[in-house]
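The other protein chains are all here in position, but one chain of the complex has been omitted.
Coming up: chain A.
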Amino acid sequence: MQVTSPVREPLVTGGKTIHDVTEDVCSRVEQAPTKTWMLAITASIALLLVGAYAVWRTLWDGIGMWGLNKTVGWAWDITNFVWWVGIGHAGTLISAVLLLFRQKWRTSINRAAEAMTIFAVICAAMFPLVHMGRVWIGFIWALPLPNTFGSLWVNFNSPLLWDVFAISTYFSVSLVFWYIGLIPDFGTIRDRAKNPISKAVYGALSMGWSGSAKAWMHYEAVSLILAGLATPLVLSVHTIVSFDFATSVIPGWHTTIFPPYFVAGAIFSGFAMVLTLMLVTRKVYKLEDYITLTHIEYMNYVIITTGSIVGCAYITEFFVAWYSGVEAEQYAFINRMTGPYWWAYWSMMACNVLSPQAFWFKRVRRSLVLTFILSIIVNIGMWFERFVIIVTSLHRDFLPSSWAMFYPTMYDVGFYLFTFGLFFTLFFAFAKFFPVINMAEVKSVLKSSSGEIADKK
């Protein structure tokens, strides 16, 4: 029984009852997979397998298969890494920062956004791991473990090592946060399950959750503190990723603006990816009453805000390069705009700075088609941003005799496609077997005002 407030737009439309929420979300898990879903997961697995060939060759023959050269030592690999990590920022931001700010509209989208975060970070982590060359030992060498070199420890002065800690902490804390939220919903699915296998599986996943008042009290404390811990964590992850560049002496990289600029860019691309996925999920799963136009409009507000911050950062960078009087720095920025990679720079400017400005118009913000198109454009732009920062700064080395260009090979492209295949396979599997909407939280915000009930007391 939903009671609508005269002043506030309801977060969930269609006059849903609490039981309807259970029914709408659980039925997706309980029903046999639909044809659309089968088609989608088949396509993702096909992409994964095609990409797997590139991964296999890269592992077997080494990263020489990629188009990297002596001058441009970081290109698609690190671009893709930063791009995926950036995408992985929206989920925890939505669930942690918006929880602290008591933004109740987050409840419909936080589950899927957190899932997206986790899958994006898995995709991101593959690039630096493989870039180390020998994945099987590089993985161990990156950790401070005793070893046979007289215990030659890792270098704690290196931002690359900080990144190892930042990414792995972010991944594991996000995973725990996501799982804690899933426990009550697994309990709901368990209690509805008819089939003994799903009862056993969801029973184990729900860890014996019964929803007692005492358990909820502790649960709420855990959620609040995890949100408090995850908020600085979200900000720290891309800050530390930006240190990979900012602490170096490469012109175009060593600027103090990088941490906030990278964080804004990460939220920007993360929200764009959430929109891309949610618009599709909402349509396929008929969740229009839960993810309403208001939700989409709120996310578009975040996109235009962070997009404008990123635009400001581009201009500030350019101004500071000129104002600093450092010739190498000035050259790096002029070269970005007018050098051989001018097309990448201007694609970035068009996609990231100009395109989100369309969201100033309410009709664009509330248009599903335009939002979907713009969300994809934003992510293309954010990929170019990382490409511009990495490749254009490196390809003009300090010695002109070392100047070079970067040309990707099919293995660069294939590896990137592999991560797409992995991401979508995981996401579609999640959408089928897990509750895509946080039922418990949506139920708790269902009554936006309780005037009618107050009379009953």
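Everything that follows uses one rule, which is that a residue touches a chain if its C-beta (ideal position, glycine included) is under 8 Å from a C-beta of that chain, and two chains touch if they have at least 3 such contacts; residues count from 1.
As a convention for this text, contacts and distances are computed from a predicted model.
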Exercise. Select, from "ABC transporter substrate-binding protein", "Membrane protein", "Peptidase M16" or "Aspartyl/glutamyl-tRNA(Asn/Gln) amidotransferase subunit C", the UniProt-recorded name of the complex's unshown chain.
Key: "Membrane protein"
Quiz item: Of the listed residues A:W153, A:F319, A:F361 or A:W403, which contacts the missing chain in the full complex?
Solution: A:W153
Practice problem: Determine which one of A:A32, A:I140 or A:A213 touches the chain that has been left out. | Solution: A:A213
Self-check item: Residue among A:K104, A:R192 or A:K283 that touches the chain left out of view
Solution: A:R192
Quiz item: From the list A:A221, A:I334, A:L354 or A:M405, which touches the chain that is not on show?
Solution: A:A221
Quiz item: Taking the full complex into account, what residues of chain A touch the chain not shown?
Solution: 1, 17-19, 22, 144, 150-157, 159, 161-162, 165-166, 169, 172-173, 176-177, 180, 183-184, 187-188, 190-192, 203-222, 225-226, 229-230, 232-233, 236, 240, 243, 439-441, 443-444, 447, 450, 453-454, 456-457
